[in-house]
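Excluded from the complex is one protein chain; the other protein chains are retained at their positions.
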């Protein structure tokens, strides 16, 4: 175990996988100078500019070329810089990467990782702050991963790189500098599709992912002081997601809050809520609650940006109300 | 009232609005020859090639140029041909059209209609068949419309053209030739955000939109023979959607089925289901059920394609089971 | 014996003619089947453009690779795809190249380096570039030919892909099939400047601009370009002027152009031109008729087989989606 940052953890993960498998390479803008968040720092020295490739500002072709390179047997790790810019490459991701294996009847696979940092990062405004993870869960063929901790950003990135299908890998921009205890050595893998009970509890279930995990844990801490035990589940992977872990928990607690940073409307929280309603509906002790951003673009000005944030208080308040009713 | 097709209805709507407002114009590939589904047939003769503009195959710029043209006071109607191709223009739609009004503090508006035909259309396969309406409901700034009938394809298109914000307008490719009674004259407007109770009933509520409406009505017909009265609600507009109409209905019937052609996972049905669970959860008589496509790309071969379709039988069966339980 | 102009030997030209004839027969049969409703999806015929497919692919090894477009039957056949398997795909049957999942717009045959057709105009360009990028990283000496239409040169990936290939010095041959149409629109009406080759040159690529209906010329030009690819000279560009003799799809009567224009273009039909050339080289028309007849028979058999083949098992609607998270 070492205490390292989320940023260092994924750096280690990529370096280990590149050492292990010569077919793994990374491509994107400015990677040679370490990438825009330092998450490629120093890699070009070890692996050279062929395997840490600086590209033109050509998002569509970064994505499309990775599809081609994956089809012929390499394992590209694509850096999109901000998930917002990946919107310049949606055809290549959704119509090509996600569908090639199926459309071609299984003749080939598309083992690629698409890194798309998400989330609010002080005053990044409407085009540099979006959390669009829900979108990609809707697209057959894609795996969607949203690591919340340094340990997971190591273990999940390694699993993503080893996955034979395209993985949309969404780090959160506000987590890069957050440290965590991370298992040492190259064998720390976190399986895709397995949630983690970040805190056990019996009064209500809070399902969350990405940066919202720390907010949910804070809320759980506050609730504990009021004698309420919240169970906090970090989904880690949104597709496939760990339905069973969530259903088991909610079956025990009878109450569900889904907390996400993304816009609530048609966010992934809707899928979680709908699934729980379908499976457990009449057995719930209280109505389901979703928390997330109102449906408005993200403003630049700090106080306006903050209006959109889900806070520990809002989670705790919601939990208290749910636990009071029913 | 005249009996005209869905295709003719929207042709009439566009022509009427172009006559009424000289700022309205249409742009897209092959419009001069009537558009790929004939939905622009004859318009170039009346309005000339400036206002029915044939464009290069440049989806990103079709969308982006429309944003610019809208910002300076024209009212473009953008034709994307297949919603799948609109994926080549997502930055322009999501980062630009949807956000400009807000990012610029309300200095300008983006009155444009983005037509994106959706849905399965025999053997169009994975890149020409998608129903991605759910995606756009997640994006602040966008209105999302999914007309199910010829009457609505007239009245909603006219409302969309008159709307001062970007409207993602999704016709269904399998409906072009379907006739319906359509009110005559240029005053037939259908308001954005109002659902229609396509059939009243008290035993369960079936919420649907687009082509699935006819399937749901068929199911309701079959259920009637078994003595079950299903209420069928056509949402018509997915954003804003008529929450109140749905909640009122489900409050009465106590049972909800959401039927959609799109992939179930994170489709708009999840938003409807989650909302009803939040608002009415413990008062439901039976668990909510969502029907839609399994999460797989759409295959070419007819029998494989059909595996993904929601049928009247599957809706009726689900309704019967819900009505039996509870 | 050889044709002086392009120094092509008659046997090679005869083989080209045979392959072109096979493509022609395939396209005619596929269009007919589409009109009869036997092929349920769209069919985009490459009739009139066969010389390009054949002239290019004749210079590729089996393990070299290609990407193609919605109009890709010819390229597939020229690269070595079995027409019978491809016809089964068009019929949506088991045993089709993609198991019936893709249809005409998603033909692929990785066994012969055919990396896939594409339903999205210009989408094959970055994919081809990436395949070449992969070849370079793997050091396997393969080259990639990337087919696309003149209409595709107005989409962003055209610029991005060419620039990328040049920046990374990748072994890609870009082949533009400049057939005058983009669906129902005359490409020139929506395209500025001096054409695809001029655009390529501005991005630093060597570009040739030739009559794409002359198979010997295509063959000879590509031989040179592919040699340069293999020598590591970076991407090469080839614009092939041709004409789309049929409608955009089997359903398109192409009433937006005069019959007289089309008739004039039939005089420049590559099958006709190649036949005349072969005759000048001493091959009898009866021999050529035999080649055409063999193609027709082979395609008729493919068609009959396809029509008789079973549909894929319904469970395959859920296979090949993804390893984790596929529908149960």
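For clarity, chains are labelled A, B and C in written order, and residue numbers in each chain start from 1.
Rule of thumb we're sticking to: contacts are C-beta pairs under 8 Å (C-beta built on N, C-alpha and C of every residue); 3 or more make two chains touch, one makes a residue touch a chain.
Quick caveat, the model's predicted, so the values are computed rather than measured.
Across the entire complex, contacts from the unshown chain go to A, B, C. In the complete complex, the residue from A:51, A:158 or A:295 that touches the missing chain is A:295. Summary of contacts with the chain left out: across C:129, C:175 or C:203, the touching residue is C:203. Among C:83, C:100, C:134 or C:156, the one in contact with the hidden chain is C:156.
Which of B:39, B:58 or B:214 touches the hidden chain is settled by the complete complex: it is B:58. Note that of B:6, B:135, B:209 or B:239, the residue touching the chain absent from this view is B:239. Interface with the hidden chain, as seen from chain A, comprises residues 29-30, 32-33, 36, 54-60, 84-85, 88, 122-128, 294-297, 299-304, 307-308. The chain not shown here touches chain B at positions 23, 25, 50-51, 53, 55-56, 58, 60-61, 63-74, 76, 91-92, 95-96, 100-108, 140-143, 163-165, 192-193, 239-240. Remark: the residues of chain C touching the chain excluded from display are 154-160, 162-163, 166-167, 189-194, 198-199, 201-205.
Methods note: only the chains that are shown with their structure count from here on.
Taking each chain's centre as the average of its CA atoms, chain B and chain C sit 36 Å apart. The distance from the centre of chain A to the centre of chain C, with each centre set as the mean of the Cα atoms, comes to 41 Å.
Mean C-alpha position of chain A lies 30 Å from that of chain B. Residue numbers of chain B whose C-beta contacts span two or more other chains: 84-85, 88, 125-127, 295-297, 299. With touch defined as above, residues shared between interfaces to two or more other chains in chain C number as follows: 96, 98, 100-102, 106, 118-120, 156, 321, 325.
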